[in-house]
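A short worksheet on the structure shown next.
Of the protein chains in this complex, one is absent; all others appear in place.
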Amino acid sequence: MSLFLIAALPFLGAVFPALLIRAGRNAAAGSTFAVTLLALIGLLLHAPAVLRGETVSARLDWLPTLGLNANFQLDGLGLLFAGLILGIGLLIIAYARFYLAREDPMGQFYCFLLLFQGAMVGIVLSDNILLLLVFWELTSLSSFLLIGYWKHLPEGRQGARMALAVTASGGLAMIAGMLILGNIVGSYDLSEILQHRDLIQASPLYAPALILILLGCFTKSAQFPFHFWLPHAMAAPTPVSAYLHSATMVKAGLFLMARMWPVLSGTDLWFYIVGSVGLITMILGAVIALFKDDLKALLAFSTVSHLGLITMLLGFGTKVAAVGAVFHIINHATFKAALFMNAGIVDHGVHTRDIKQLGGLRHLMPVTFTLATIAALSMAGIPPFNGFLSKEMMLEEATHAVWAGVPWLVPALAVFGALFSVAYSLRYIVHVFLGKTRHDYPTKPHDPTPGLWLPPAVLVALVVLIGLFPNVIATPIVSAAALAVTGTPVEFHPALWHGLTPALYLSVVAVLGGALLLAAHHGALGIWNNLPRPEAKVIFDAIIRATTAATRRITDTLHDGSLTRYAAIFLVFTLAISYYAFASGVLGPQTHTSLPISVMPVLGWVCLVGSALCVVAFHRNRLLALVLIGVSGLIVSLTFNYLSAPDLALTQISVEVVTIILLLLALNFMPQQTPRESTPARRTRDVVISITAGLGVGGLIYALMTRDFAMPSISEYHVANSYKGGGGTNVVNVILVDFRGFDTFGEIIVLGIAAIIIFAITEAVLGSGVRARLLNRKPSYPLAGDPHPLMMVVATRVMMPIALMVAAYIFFRGHNMPGGGFIAGLIAAIAVVMQYMASGFSWATDRQRLPYHGIIGTGVLVAAITGMGAWFNGKPFLTSAFGYVHLPYLEKFELATAALFDLGVFLAVLGAVLLALQSLARYAWQPGIVSEHPMDINPERDDASETIEGH
Amino acid sequence: MNHWIIAPIVLPAVVAPFIIMVMRFHRDLQRVFSVASVVALNIIALVLLTSAMDGTISVYELGNWPAPFGIILVLDRLSAMMVMLTTVLALAVVLYAIGSGWDTRGRHFHALFQFQLMGVLGAFLTGDAFNLFVFFEVLLIASYGLMIHGGGTTRLRAGVQYVVYNLLGSSLFLIALGTLYSVTGTLNMADLAVRVAELPVEDTALLRVGAVLLLLVFAIKAAVLPLHFWLPASYANAPMPVAALFAIMSKVGAYAILRMYTLVFGPGVAITDGLVGTWLLPAALLTLAVGSFGILGSRNLARLVAFGAITSMGTLLIAISLFTPQATAAALYYAIHSTFTAALLFLIADLVLERRGGALVPTPPMAQSGLIATLFFVGAIAMAGMPPLSGFVGKLLVMDAARASAHVWAIWAVILTTSLITILGLSRAGSILFWKPHDASMAPFPRPEDEEDAADKDPLLAPEPVPGLAFVPVFALIAALVALTVLAGPVMRYTEATAAQLFAPSDYIETVLQRPGS
Partner (left out) sequence: MEILLASAVGILTACGIYLILRQRTFPVIIGLSLLSYAVNLFLFATGRLALNQPPILNKYADVSYTDPLPQALVLTAIVISFGMTAVVVMIALSSYLSARDDGINMTDKGGEDA
C-alpha cells in the first residue's frame, strides 16, 4: 500500500466515527478499528522489505519553491514507530470502547484519536522536515483536543492548554531550527540532510540549530525542565493517557532525536545537553513517581523517568547506546501502555485511583493483579521480562559514560534512578494489590469484562515473550531500526544472562535498594513532604497569568479609545517622518519668480487669518464659530477668484453656503457651548503640534510654489486640446467632464453615497429609542414669533424660478465659461432649501413630487450611461462626442455628450444635497406643527408659538 | 479595446443606484440583484485573471485620452489577482449578510456594499495617482456607511472616530499628491515613474517628502503601527460581516504600497533611497507584536479578531518591507490567506455574538455550540498559522524569504514569539467560549452583550435571516483556505510571476506610455 495512503488513512477515516456515531457506539468504534487495522496491514506489507534493510519511499511535489514537499519514506525506525502507533492504537481503540461512559461523546473521541494517530504516523513517515513540522504541530493540536476531551473538568481544560502551550512553543522553536538546518544543507529532505553530517557539524549555525530542534524534542518528550505538562495531561480519559504517554506523543521527541542522531549526535554539545537532560529527567521523574498517590500520576512520572532514560542513551552518542534506546522504546511502550490501561481498570472497578484507598485487591481482581504484576516487574527491570534487558543495556552503557572527566558520576546517578524506579514499580504492586483486603473501597472491586483486560493482556504477553525470546521477536525490528538510526548494521543479541557484568551488579544493587526503599516508604514520604520543591504548575500558571495581564495592560493603555491621542500620535509621527525625508534630501534653489504683493491680497490675508484665529479663540461658542468659519470660506473663494480660478470661487462659495446650513441645522440639536476640558498642559501640547504642522505644510507649499515644474506639466496638453479635443473653452470644466471625467464620476458617487448614508443613519436613529426624546425635546432657542415671515415666504417663492434659471444658465455655459453641473446643482438645491426654510418642512414636502433617492440614482445612472454610450461606437468609457448645431435665430451652439454627463452631475448633486438636508430636517419634525398656512400672518393664529420650522 | 477592464467598476456603479431608485422597498429584489452582481463580478474577475495570467499588461484609456493626459486603468498580474480576491470575498460576505439577516438591520446595505466594491476594485485597477485618491474616497465613504450600518450607540461613536481619523488621512493624501504633482507635473503612475527617475539629484527634498507622505497614507489603510489606532474599535464595533469585507480594505493599503514602491519609488530609485526600509520593517514588526498582544489581552471576541487582522497585516508588511521578489511572492500568498482568514473569523465571531454576545466570560452553552466550536477551532488554526492550513505555509514562506534580510533573526524571533502568544490567546478564548460553558459549576448568566444597543436596533427593520445560509459562506471560506494550502504550488507560481512583473516595471511603463492615443 502506498505510503501516501497509509499516512492519509487515519485522516480520511476520522470522518467515519464522527458520522457513524449516529449508528451507535459499536459502529463508531468498529469503523475506527477497521481504519487503523487497514493502515497497519498496509504498513506490514512493507515490513519484509524494510527488515531486509531497504527503504520504501513515496514523493510528491507540493511547494517546490519552498522545498516543502509531500515526501514520505519508510525505514526501520519508521516501521518500528508506525507499528507501535498503529498496533497499540488498535488496542487502545478496543479498550476505549468499553472504558468510555455512556454520556461521553464517543464519535468525537474516535475522530480526535484518528486525527492524532494520523499526525503521529505522518511524523514517523515524513522524509521532509518541513512536512514533519506540519505533522509535528498537528500532534500538538489533536492532543489538545484529546486532553481537553472532558471539557466539563477544569483540570482537563487547563491540562490541555498547558500541553498545547508547552509543546506548541517547542514546535515553534523547532521551525526555526529546521529552517536553519535546511539552510545549511540546502535541502529540506531528510534523506538529503542525513548525508551531510560533517557539513552540518562544521557550520557555525550548528549550535543554534541543535538547541532549537532539541527544544522541540524536549518539550514534546517532557524532558526536564519541560516535564511538568505531562502529569497534568493525565486529566484526559485513561485510554488517551495510555496512548499519548506510552507509545506516541511523548515518543515523538525521542523519534526525532533518533532520526537526527546520525547528523546531530557525536559532539560534546550533544552529549552534554542531551545526556545530562536525560539523566536529570530520569532521576527526577523516578523520585517524584515514588511519592505520588494517584496511580496515573505515578505512571506519568515514571513515564517522564523512562523518557529521560532513553534520551540519556541517545545522548551518549555511542551506537550501542542508541540501539539500547531503540530497544527500550519498544519495551517501555509495551509495559507502560499495559500499566496505564491497568490503572484505568482499577479506576473503573474501585472508582478511585488513590493508592491510599487501595490495597489488597489481588483476591478481588486476580486478572488485573496478574497483568499489573508482570508489567510492573518489567518496568522495575526484573528478569525475565523485557524491561530487564534494556535496563541492563542502559546500565552497561552508563558505566562507559564519562561526564566531564568524572567516570563514576553517570553510573552512580543511573543506579540511583534505577533504584527509585524499582521502588515505585514495586509500590504499584504492593500498595495496590498486596496487603490485606479492605472494606472501605468506594465500590465493590471486581475484575472487568474481557473488553477491558484483553488489550493490556496482549501487551503483557509481549512483555513476557520479548523477555524470554528477544532474538526471535525483537532483534529483527530493533536491528532494522538501529540500522536506520546509526546508519550502519549493528550486532544486537540481547540475552537474559551474559555473565557477571558490572551492569548486573548495578542491577542487583538497584533492585535490593529499591525494595528497601519501598519498605521505608513511609519514612521517606515524611522527608519528601518536608522538602521544599517548586510546583511547576503554579509557576507556569503564574507566568501565563502575568503574560495575559501584561498584554491586556499594554493593549488597553495603547488603545484607550481616545481619538484625540490617536490623532496626536498620527500627527507627530507624520511630521517626524516627513521631516526626516526632507532633511535627508537636497533642496534646490528657488527658480520661480514670486508675484508682487498688492493691497487687496494683504487685506484678504488679514481677514482669512483673523477669522481662522478667531474660530480657534471663540470655538467654545459654537454658533459664533460657525459664523466665523463662514467668513474664512468666503475669503478662500475670493482668493480663488483673485488667483484666476473662477470655477473654484463659484464652487467654494456655493458649497460654503450649503455646508453652513447643514452645520446650523445640526447645531440646533447639539449643545451650544463647548465646555473647557483639556488641561493647560494638554493645550500647550496641542498648540505645539498644530504650529509645527502649520509650519510644515506652509513651508512645504511655499517651497513648492517658488520652484518651477522639473518637467513640463501634463496640463499643457489639456490647454492645447481642450477646444479641439474636448469642445469646450473652459479648460477646467473640460478636464472635469472629459479629460478626467472618471474622477468626476467617482466624485458624484461619493456625494450619492454620502446622501444615502445620511438617510440610513436618520432611519436607524429615528427607529430607535432616540425618536421619543426628539419628539418632546425643547428647542434650545426661543422660537421666532412668526416662523414664516411673509416677506421671506414671498421672496423665496419669487426667487425660486429665478434661481432655477440661474442654475440652468450656469449649467449650460459651464463647458465654455465658469460654471457647470456641480455648481448649478448646488444653486438649484439652495433654491429648494430656501422654500423649506421659509415655508416650512411640511409645506415643502407636500409639494415635493420626485423622491430624492430617485434624483440621485438618475444622476449617477445618467452619468454612467453617458459614459457607456461610447462603447457603442467602439470607444472606451466616457469618450465624449460633440457637434455644433445651427438653429434659426440662434447663435450656433454645441451639443456634447459631456453636457449629458454634466447633467448627471447636476442631478446627483441636487438630489444628494436635498436628501441630506431633508433627512436632517426629519429630526426636527414634531407632531402638531404642520403649518397649513405658511402665508397666513394672522397674529391670533393658534399654532404660531408651537411651530419650530425654519429657524 | 478590451472593455472587460472597466466592467468591475461600472457594474456595481450601475447596480447600486438601480437598487436605490427602483427597489428601495423590496428587500428580496435587492438581495437578488446584489448577489447577481457579485456573481457577475466573479465571472468578470475570472476573465481578467485569465487574460493577465500570461503576463500581458492591458491598458484602458478612459475618455480615449492617451496616458498620461487622461485617466487609465491598468490590468496586470497583481491587479487581476487582487480583483479576483475581492470578488470571491465579496460573494462570501454578501451571502452571509443575507443569511444572517444583517442586510436588513439598516437601510441601503446592498447599495453601500456595491459602492464599496466599486471603490476597492477601482483602487486596484487605476493607473492614475489622483484617481486612486478618488477611489480611496469612494471605498472609504461607503465603508463609513457600512460600518455604522444598523446604528446603535457604541457603533455610532466608534463610527465618528473612524471617519475623523480617515479624514485626516485623506487630507494627507491630497497634500502628498499635490507635492508630487508640483514637482513632477504629472499624475499618471507610469509617467511619475519615468519623471522621478529623471529628476535632478540636486533637488530631491520635496519629492522625498511627497513620497513618504504617500507611504504614510497607505500605511494608515494597512494599519501599520503607529497609524493602526483606527482599526480595533472600528472593526470590533462594525457589523461583523462588514468587518469581514473590511479584510480586503486593509489589503488596499498594502497593495498601494507594493504598487507605488515597486513602480514609482522602486528599490532602484536613488532619489527616494532609504525612505521605506528605514522604518517600515520595524513598524511592521511592532504591528505584529502589538496585534498578538491584543489577541491575548482582549476581553471581547470581536476585538480579539480585530487584533488578529492587525497581526496578519503585520506579517504581510514584514514581507512587503523586504522588497525582494521572493519576499513579495510570499507576501502575495500571505495576503490571500490573511484576507480569507480574517473574514472567516469575523463571520464565526458573528455566529457567536448572535448567540451569546462577544464578552469573553463564561456563559451557558449556546445553540449549535459544537458546530461553531469546530469552525472556531479551524479558524483559529488558520489565524495562528498552525498546520495544516495555509497560514503555516504562508508563515514558512515569509520566514524563508526573510533569510536574505540582515534582520533575519529579529524577524524570525518576532514571528515565532507572536505565533505563540496568538496560540495562547486563541486557546484561551476558545476554552472560555466553548469548554467552560459545559462546566457543571456553570450558573446561568445574563447576556453580556450591552442591552441598550439591542434596544437601539430599529424595531421596524426586523432582521430576516435565511436559516442555514449563514453557514454556507463560512464553510466556503474554509474550503478556500484548504484549496490555498493544497494548491500552494500553483498559487506560488502565479505570485512569483507577479513579483517578477512588479520588480521589472519597465514593461508596465512602456505599455502605458508607448500606446498611441487614437
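The letters A and B name the chains in turn, as written, and every chain counts its residues from 1.
Convention: a residue touches a chain if its C-beta (ideal position, glycine included) is under 8 Å from a C-beta of that chain, and two chains touch if they have at least 3 such contacts.
Predicted model only: the values in this text are computed from it and were never measured.
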item: Hidden-chain contact residue, picked from the options A:108, A:768 or A:796; value: A:768
item: Residue among A:322, A:615 or A:792 that touches the chain left out of view; value: A:615
item: Which residue of A:521, A:740, A:788 or A:875 touches the chain not shown here; value: A:740
item: Omitted-chain contact residue, chosen from A:689, A:799 or A:881; value: A:689
item: Interface with the unshown chain - residue positions in chain B; value: 130, 134, 137, 141, 144-145, 148, 151-161, 163-164, 167-168, 170-171, 174-175, 177-179, 181-182, 187, 232-233, 236-237, 299-300, 303, 358-359, 449-450, 453, 456
item: Residue numbers in chain A that touch the chain omitted from display; value: 556, 559-565, 567-568, 571, 592, 594-597, 601-602, 605, 608-609, 612-613, 615-616, 619, 622, 625-626, 629, 632-633, 636, 639-640, 642-648, 651-652, 655, 658-659, 662-663, 666-667, 669-671, 674-675, 677-678, 686-687, 689-691, 693-695, 697-702, 704-706, 708, 713-715, 718-719, 722-723, 729-732, 735-736, 739-740, 743-744, 747-748, 750-751, 753-755, 757-758, 761-762, 764-765, 768, 770, 773-774, 816-818, 822, 909, 912, 916, 919-920, 923
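Following the convention adopted for this analysis, only the chains that are shown with their structure count from here on.
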item: Between chain A and chain B, centroid-to-centroid distance (C-alpha), Å; value: 16
item: Residues on chain A engaged by chain B in the complex (per definition of touch); value: 61-66, 68, 130, 133-135, 137-138, 141, 144-145, 148, 151-152, 154, 157, 160-161, 164-165, 168-169, 172-173, 175-176, 179, 183, 544, 547-548, 551-556, 558-559, 561, 563, 565-567, 569-571, 573-574, 577-578, 580-588, 697, 700-701, 703-705, 707, 709-715, 717-718, 721, 725, 738-743, 745-747, 749-750, 752-754, 756-757, 759-761, 763-765, 767-770, 853-854, 856-861, 864, 867-868, 870-871, 874-880
